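Everything below concerns the one structure shown next.
The complex appears here without one of its protein chains, the remainder shown in place.
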Amino acid sequence: MAETSGVGRGYLAVRGWRSWAFTLDHKRIGAMYLWTTIFFFLVGGVFALLLRLELLSPQTRYFSNHAYNVFFTLHGSMMIFLFIIPAIPSGLGNFFIPLHIGARDVAFPRLNLASYWVFAAGFLVIIGSLVAPMDTGWTFYTPYSAKSAAAVTTLSLGLFLIGLSSILTGLNFIVTIHKLRAPGMTWHRMPLFLWSMYATSIIQVIATPVVGVTFLLLAAERLLGVGFYDPAKGGDPVLFQHFFWFYSHPVVYVMILPAMGIISEVIPVFSRKPIFGYKAIAYSSLAIAFLGFLVWGHHMFTSGMSPLANAIFSFLTFFVAVPTAVKVFNWIATLYKGSITFESPMLYALTFIFLFAVGGLTGPFLGALATNVQLHDTYFVVAHFHYTMMGGTVMGFFAGLHYWFPKMTGKMLNEKVARIAWALVFIGFNVTFFTMFIVGTRGMPRRYAEYLPRFHTENVISTIGSAVLAIGILVMCWNFLQGLRKGAPAPADPWRALSLEWRAASPPETENFHEIPVVTEWPYGYGTTKA
Amino acid sequence: MDNVLAFGAASSQAGRVDALFVVIAVVGGFFFFLTQGILIYFAVKYRRRLPDRDNVTPTITGSPLLEFLWILIPSLVVVAIFYYGWRVYTDQRTSVAGATEVHVNARQWMYEIKYPDGRTAINEIRVPAGKPVKFLLSAADVLHGFYLPDFRVKMDMIPGRVTTLWVQPDRPGSYQIFCTVYCGTGHSNMLARLIVMPPAEYAEWVAHGEEEGGEGKEHEPLTVRGERVAKNAGCLNCHAIGGAVKVGPGWKGLFGSNVPLEGGKTVNADEEYLRESIVDPGAKVVKGFPNVMPTYKTTLSKEDIDALVAYLKTLK
Partner (left out) sequence: MNAPSADHHDPSVAFESAKLGVWTFLATEVLLFGALFTAYTIFRMKYPELFRVEHAKLDRVLGAVNTVVLITSSFTVVLGVDAIKRGKARLLEVCFGATILLAAVFLCVKYVEYAAKFHHGLYPRTNLFFSLYFMMTGLHGIHVLLGMGLLSYVIVLSRRGRLSASYHTPAEMSGLYWHFVDLVWIYLFPLLYLLG
């Protein structure tokens, strides 16, 4: 039974900075994360544009080599640690997990608030480290990072705090999903977004402590002369890589799984059909989480690991493709005989499938040992991860923002402007990044401030694409701001969707539901006839 | 030899990697066009035609057979690709007997080469065509990389360890070497070349014992020799002759100018200053630049240094 639509301001009613700074409301905490992560997305994007500007010419022209190197480090680090890891889980996840399970809040609301402030402390420390910015790349490999004159120790502390924040959030979500489901909501009646958030949270909780220790030991090497990574002391620089990737590979699944969860929500709604293969999609999230822990070595095939170790990692790497492919097939099958409309959430969801397929199918080039040796550390890798992380996660994030905008704000977005922005983003994205597959195959290494003239053409094309992409994103942001200011009032359920968040008002009241709903069926009952 | 895309150009091994690449591209492309083609087809065919109505949509929730198939088939495909990639890789890693061993030691930002007979070089490796070469790779300071795009191979260079890479260069030519592990400011300037020579020419070169700048050329003007030294010794990886700033100060107009140093002093860039900068770079560090230049005291002969200084004086 849908509740009254957004006549009042719901959870947004109480004003004043204190009502935000000390809020225990998961929706406000989620909103704070969203504002923060989107801010860092834009800042990280500016650094990307600076990179693309410099790459217009083979020799450095506007910036010194060192400045360029700092820019790609900041671009990568900000995008990964301050945007893509927290945005969907801590932003949209915080907002919608309790609504999806029919609860009033997460299991530990105060811990939730603490998570945000730890995150804030983390990014403030990271910003502080910019007095002596890093140029190591976001991977901070030793010995270079251990010897660097940059503020490595400060940055390590900042990253430690960010990591701690994500552990606490993951822990909160795991307990919430286990213990706070509404009566009647069995595991198999949960929306798939919850399954993906559950798998994501497990990864965060298990993987993040390892990267915490990784950076702790890096800081210790600089401060105390500890020698785990130092060859002069009998340590091993490659040990850093093992520790680092033990976290950083699973973390790409932290990035993609929540986005996949959003796609699983959007596709059925806009095709008016039940999701195809619910259990396969649900369990594939767990399978991806599990397999994701076994493959970190595929980032290190050229680091001198033994051929046997390489073979094992390569073999296991290929298997992560299978549960991923299952999801893609199931989403496409959901469209079969559907009744499809193309509002902006659906446009972004379909775009996700398309672009993520490109990213995913360029994975085998990198998972196969011989071609990996050719393509590792070239622009091919840069293209691959931008197709999966931006073509994938970011498109999924945009889909979620457009889908849930009415619920979070009580206002509708301008569909026409949304579609214009989408078109610019789609075109700009492909022009920017597809050329990188080509130039990487032709041998252009990554993290190069200067490059050989034979790579010039692709780089110019890519930069033009980045300008179009940037405009598209700006139009999208402008659309969001306009929507916030003067969007049409949103009904409780503008998309006629069945998951529980649409039973709450738009925007929801602080306690979400007047009465905790009792769940009697799964949330994908869109079909009108028997098969 | 600059057309990296040339199929299997540099070695037959490169050709095998290219074949694998094409196979993966074809298989991937097939699945891409199949799935995305169906996606687009469904999106168009099943678009809602009557507005504001849901039309009739069947309650299909799954198909055990289909789902089984599309777990099984991708699994088989990926195992096959793994196997193929592994086989080509294993061949690549299995060095052939009788390979010449060339030591390559990377440091910021150059490659120091040492041949079995004791000859050394910087940023240039010369080998005869048709014979296998095994590179013994290491690094002096931080991680570096050794990438031969034409041969489709690379290996990281790790301080405190020796990693290996072997190739069999079939065709004479000059092949690019890139550093592929980020190593600091000069990372993109660490360019080097593998020069594969026809066997006869190679024998000539060995016999005449060519060093850094090379003495072999009679009556060669000092400045020309100096320009050659600048290229071969890796100077141009960090110093630009046209006025731009790379890692180190530019050389244009350097000679005779007044150079501000770290610590406040200023010094005139005369011959003595230039000479000292080459053999003891840390003695006077130019203001605003890091003290990272290595010394060339043992790598360049006195004649080479004289030539270099003469060359620098010509850059106005």
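Observations, loosely collected:
Going by the order they are written in, the chains are A and B; count residues from 1 in each one.
What we mean here is this: a contact is a pair of C-beta atoms (placed from the backbone, for glycine too) under 8 Å apart; a residue touches a chain by one contact, two chains touch by 3 or more.
Treat the numbers as computed from the prediction; the structure is a model and nothing was measured.
The chain that is not displayed touches the following shown chains in the complete assembly: A. Among A:Leu12, A:Leu34 or A:Val106, only A:Val106 touches the chain that is left out of the view. Touching the chain that is not shown, out of A:Ala220, A:Ala399 or A:Met444: A:Ala220 (per the contact rule at the top). Shown as candidates are A:Gly10, A:Pro89, A:Gly235 or A:Gly440; the residue that touches the absent chain is A:Gly235. The chain not displayed touches chain A at residues 101-109, 111, 167, 171-172, 174-176, 178-183, 205-210, 212-214, 216-217, 220, 224-228, 233-236, 239, 243, 246, 516, 518.
Note that only the chains that are shown with their structure count from here on.
Here chain A touches chain B in the complex through residues 59-60, 64-66, 69, 135-137, 141-144, 147, 231-232, 236-238, 271-280, 302-304, 307, 310-311, 314-315, 318-319, 321-322, 325-326, 328-330, 332-333, 335-342, 350, 353-354, 357-358, 361-362, 364-365, 367-374, 376-378, 441-443, 445-452, 454, 524-531, going by the rule given at the top. Within the complex formed with chain A, the chain B residues making contact are 2, 4-5, 16-17, 20-21, 24-25, 27-29, 31-32, 35-36, 38-39, 42-43, 46-48, 54-63, 66-67, 70-71, 74-75, 78-79, 81-82, 84-86, 88-90, 92-93, 141-143, 145, 147, 149-150, 152-156, 158-161, 163, 176, 178-189, 191, 244-247.
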